[in-house]
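This is the structure I have questions about; it appears just below.
With one protein chain withheld, the remaining protein chains of the complex are depicted in position.
Chain IDs A, B and C follow the sequence of writing; residue 1 opens each chain.
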Amino acid sequence: MERMPKWADVMLTPLISLILAFAISALVILAIGESPAEALKVMVEGALGSSYGWGFTLYYTTNFIFTGLAVMVAYHAGLFNIGGEGQAAIGGLGVALVLLALPWPHWALALPAAAVGAALFGALWALIPAWLQARRGSHIVITTIMFNFIAAALLNYVLVNLLRPVGSMDPASASFPASTHLPKLSEMALGFGIEWGRNTPANVTFFVAVAACLLVWLLIWRTRLGYEIRAFGKSEPAALYAGISPVRITVSAMLISGGLAGLMAINNVMGEAERLMLNAVEGAGFIGIAVALMGRNHPFGVFLAALLFGFLYQGGGELALWTTIPRELIVVIQALVILFTGALDNMVRMPLERLFKALRRKGA
Amino acid sequence: DPALIFDLGGKFDKSFNEAAYNGAERWKAETGGSYKELEMQSEAQREQALRRLAQSGANPIVMTGFAFGEVLDKIALDYPDTKFVIIDMVVEQPNVQSVVFTEEQGSYLAGVAAAKASKSGTVGFIGGMDIPLIHKFECGYAQGFKAANPQGKVIINYTGTTPAAWNDPVKGSELLRAQVSQGADVVYAAAGGTGIGVLQAAADAGVLSIGVDSNQNHLHPGKVLTSMVKGVDNSVYEAFKAGADVEPGVRIMDLISGGVSLAMDDNNKPLISDEIAAAIDAATKGIESGEIKVHDYMTDNSCPV
Amino acid sequence: MAAAAGAPAIELRGISKAFGPVQANKGIDLIVQRGTIHGIVGENGAGKSTLMSILYGFYRPDAGEILIGGKPVTIADSQTAIRAGIGMVFQHFKLVQNFTVLENVILGAEDGGLLRPSLARARGELRRLASEYGLQVDPDALVEDLSVGHQQRVEILKALYRQADILILDEPTGVLTPPEADHLFRILRGLRDEGKTIVLITHKLREIMEITDNVSVMRRGEMAATVRTAVTTPAQLAEVMVGRKVLLRVEKPPAQPGAKVLEIRGLRMIDASGIQRLHGIDLEIRAGEILGIAGVAGNGQTQLLEILGGFPEAGAKLEGEIRLNAKPLPLDGAGADGRARRRAGIGHVPEDRQTEGLIMDFSAWENMAFGYHHAAEFRNGVLMDHAAIRADAEGKIARFDIRPPDPDLPAKSFSGGNQQKIVVAREVERNPDLLLIGQPTRGVDIGAIEFIHKRIVALRDAGKAVLLVSVELDEILALSDRIAVMFDGRIMGERLSEEATTADLGCLMAGVDPVATARDAAHWPAVMPDPESGGSAG
Partner (left out) sequence: MDFATALQILDSAIRLMTPLLMACLAGLYSERAGVFDIGLEGKMLMAAFTSASVAYATGSAWLGLLAGIAGSGAMAGLHGLASISFRGNQLISGVAINFLASGLTVLLGQRIFGLGGRTPSLSGAARFNEITLPFADSLRPVPVIGRIYADLISGHTILVYVAFAMVPLTWWVLYRTRFGLRLRAVGENPASVDTAGISVTRLRFAAVMICGVLCGVAGAYLATGISAGFVKEMTAGRGFIALAALIFAKWRPWSALGATFLFGLLEAVANRFPNLDLGVVTVPSMFMNALPYILTVIILAGFVGRAIPPRAGGEPYVKER
């Protein structure tokens, strides 16, 4: 029935696109007078060549999974949530408040509480745009953009004036108590007697992210709410016909979306920095847009895309750290990957389809 | 080999990262030595960068920015044979030298100069991102200005609340114009790349500006009153020169030690009248002798003026 | 009729076209004589629209030759087709909804870079065409404010404005009321008599018999036959089309009305823009009875169905009383949404299957649970029971002979008729106490019509109540036990179907009640009928 085998569509197309993106990146590297082979080696080795590299790659991946899922869930409801950045930042505030307010005896207790705090704050930050969209028709794209700016201002105020320990220059909260520090993946591996990724930030949150992928998959494709979200996203009149309330779906989808974005904070704020800093999100909210769209709005795709971006981030970081290649090159490589695998994918797919058609004709 | 790690703003931030870079380059040019430099991409890399450098045997490792404080405090003891130098932050570990600058003193002098150079009695301050460190500049400046002109007025603006605030010359120039229209005729910019726009707009509008961190007088000769220079370059230079023998402990780079100063060169010579020079001199002496106490915003998060 | 001097207007030779795996046209030959009206019939998905789109340059054929007026032409795009004198009115109109009529007419046929002269010329031209062919339409009205009938006129005007010699109409009457259709046919005859050639695609054999000179039957992508209309019969055509004998009449035993299922009293509605759409509707339907609502589209039928179905337009104000099985139904609030209505026992086949009844991107099986996705048998704890939903869908696909019988295919991949069957299967098989059904056979081929009609009657015979809304008077007359006619948000009158005549209903549809008028004339000659009580007459 299909124009080309499914495996080719799912595997071959992205692979060729990726190769194209890297080929163009190589040209850019050549153009700035550096060696592409060297750069590739540093990136791959730095990100995937050792448990150390993986420890970072998985840390970034975890961030991107959350923001990617956030964009994805909203997208299924036909809502374009550009506010992941702000929601994740406010999620960090939730984590900080939870962890600083109470004396947590053990991380296993602190983690669920902080996760609730993060999700709750992130969700709240998404609630206002959602409500305005559902009730007042204010376009969610504008309101979420605005809420990113407002979140930055709010966080700045809170950190500088309320949470900052006196005498500290750093607009950051106090460090969280040691009892709330999350186990790093390296420590967990050590528990099994394996020396893996020492001193890397990847932590137990990675498993939370993987679980979130599964749960979001269940939510979207196995629950009634997910069914309603998808239906509403495809056709509002049909949703009304079926008795699906637009207000309820808009608000629920955005709450879940904001909650997921907020959850990122347990990785970067609780798991890595162990205190709340200004600009802790570092653009992961925007990367989430690319991750969701490239992952074809499917949790598994989001996982893979997040891994790809984790690799790019870590590999690129290595590049910036250990070579003379400026770190902006990584941004360019990211851009090319997004462009080729996400927007120009048909450029690869169309000739492939023709190729498969020709092959089939020959075979038949 | 020594090593230098830049903060997230990157080595060409028109601010203290760039000054650190210049210090390292000077050392390189003078000694012919080589050094490692690192630019980070994200917060999570701080620890990674420090550890990897320490493991690679770099010594001393110099880093710019208060944001390294936490991480350094945590890992310094893992590498007892390595010396670390941190700029703009105090980390109390036996193998760490902390270099802090009394920006409030330098800014105080800038305030005095501004007061004397101002004809309208109104001056401006434009900060980059709204964070305590920049308030420290603002507060010193305001104190110096008020000391020289108790009736005068300081208009204060911050560019924004996100890192974008460091790179928005358009907004910088607009803020300057807003201040000029309120009567300001000398404006002090502590705003990284945004400051470029402030200085430019000031030159266009025919008012004086004061640069920050490194000597920016040359950017618009005859139009930049002076620059509040923070000797980050010297600190890096000296640390590199001392090599593994860097003295641990806190180094306070103040007016006396020449850590902060006002830049005087041919570019601003015509602007510095004798009266201004005398006032700056007097204030310098006062601070050095302890007669004038410049309040540090960081000690209590507030500014007396 | 114009003398068939020389070559035929259109000659197609061996046209083939595939969409991916679907072979929509297979080696089609067709000759259309100049100055005739040529009908094309065929089941849903037979390839009629595809063939005509190729002729119009919208699609390119994979193989084959096209001759216009005897000369071979390569129709690479619509521009070429337009230059060759071909105009086409698509099944789904290609109008810009928020443009005025005038703007739509000149789009692509402007005289120069500036609009003003083009608009001025078009205005004059439209006036001329309007008087010449009776194609009246306000040139400054926004298309989205026009009724479908008027939108269609705009499409025809577009073609005529481009001086089309050959006019292709794809299912033009699917959305028209009978008077509108009659009007259209008068126009078409006029055009033919002027020497223009017309190709007419339709599912209504009555129309074929009434207006065409020749008719071609398509079947599964192939041209099955072309005959002179005068020498064929509807039954013959239907048999060629479907490949079996088709019952063109609905067979139904007499109704046996039982208890009152639905009772509506004084239902009023004012929409968000403040226009009163319903002026006090009173209706009742009993178990085992089909109530047909006839009326020209836009007289409140849609609003009535939407209110009963639980999704009136946002911001509407409602008033009145609705009882189902003697229990009052709330008019608004949480208890008045589609879900609550289903729970109360109301099934609903909406008028617009593509935007309301189906999620076009969902698979057939997912669509089969649409609206009932909360049902107990479809759930498995907090999750949906996909196995159960699929099994249920497969059963419905088999029982309703939905083709292709692949539950995984997205709804958009089914033909219109099969899409409609998915919706009908979903709603009918729930055995609702009351089935609301709007335009059940719009755009559906005769095979499917026969089937859908049978199922509606079967539901009635199982003792359920059916509220049928259709602009097809034939359909209303064939299916209903009682007929109510709506006009301007009111029930103009009610008739038992065996008593109803087309003429009588036509009068009511036009807002005139012959009986009431006569009665009023007898009793209160000088008094105007009270608008509020006028609906309950009969």
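Here is the rule we go by: a residue touches a chain if its C-beta (ideal position, glycine included) is under 8 Å from a C-beta of that chain, and two chains touch if they have at least 3 such contacts.
This structure is a prediction, so every number in the text was calculated from the model and none was measured.
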| item | value |
| --- | --- |
| Omitted chain's touching partners, listed by label | A, B, C |
| Sole contact to the chain not displayed, among C:D29, C:E110, C:D271 or C:E284 | C:E110 |
| Among A:G49, A:P177 or A:P326, the residue in touch with the chain that has been omitted | A:P326 |
| Among A:M146, A:A174 or A:L190, residue touching the chain not depicted | A:M146 |
| Residue among B:T64, B:T122, B:Q143 or B:N157 that touches the chain left out of view | B:N157 |
| Positions on chain C contacted by the hidden chain, ascending | 19, 56-59, 77-82, 88, 90, 94-99, 103-104, 106-110, 112-116, 118, 412 |
| For chain B, the residues touching the chain missing from this view | 10-14, 18, 130, 155-158, 160-161, 164, 167-175, 177-178, 181-182, 193-194, 196-197, 200-201, 204, 219 |
| Residues of chain A (touch criterion as defined above) contacting the omitted chain | 28, 31-33, 80, 82, 128, 132, 136-139, 141-143, 145-147, 149-150, 152-154, 156-157, 160-161, 286, 289-290, 293-294, 326, 328-336, 338-339, 342-347, 350 |
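What we mean here is this: only the chains that are shown with their structure count from here on.
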| item | value |
| --- | --- |
| Chain whose Cα mean lies nearest the overall Cα mean | A |
| Gap in Å, rounded to a whole number, between the CA centres of chain C and chain B | 75 |
| Approximate Å spacing (C-alpha centroids) for the pair chain A, chain B | 36 |
| Whole-Å separation of chain centres (CA-atom averages), chain A against chain C | 47 |
| Touch list for chain A against partner chain C, complex | 1-3, 218, 222-224, 227-228, 230-231, 234-235, 237-238, 240-245 |
| Chain B to chain A touching residues, read off their complex | 10, 38-45, 47-49, 51-52, 66-67, 69-70, 88-89, 129-133, 136, 161-163, 298-301 |
| Residues on chain C engaged by chain A in the complex (per definition of touch) | 20-21, 309-311, 337-342, 348, 350, 352, 355-362, 366, 370-371, 373-374, 379, 382-384, 386 |
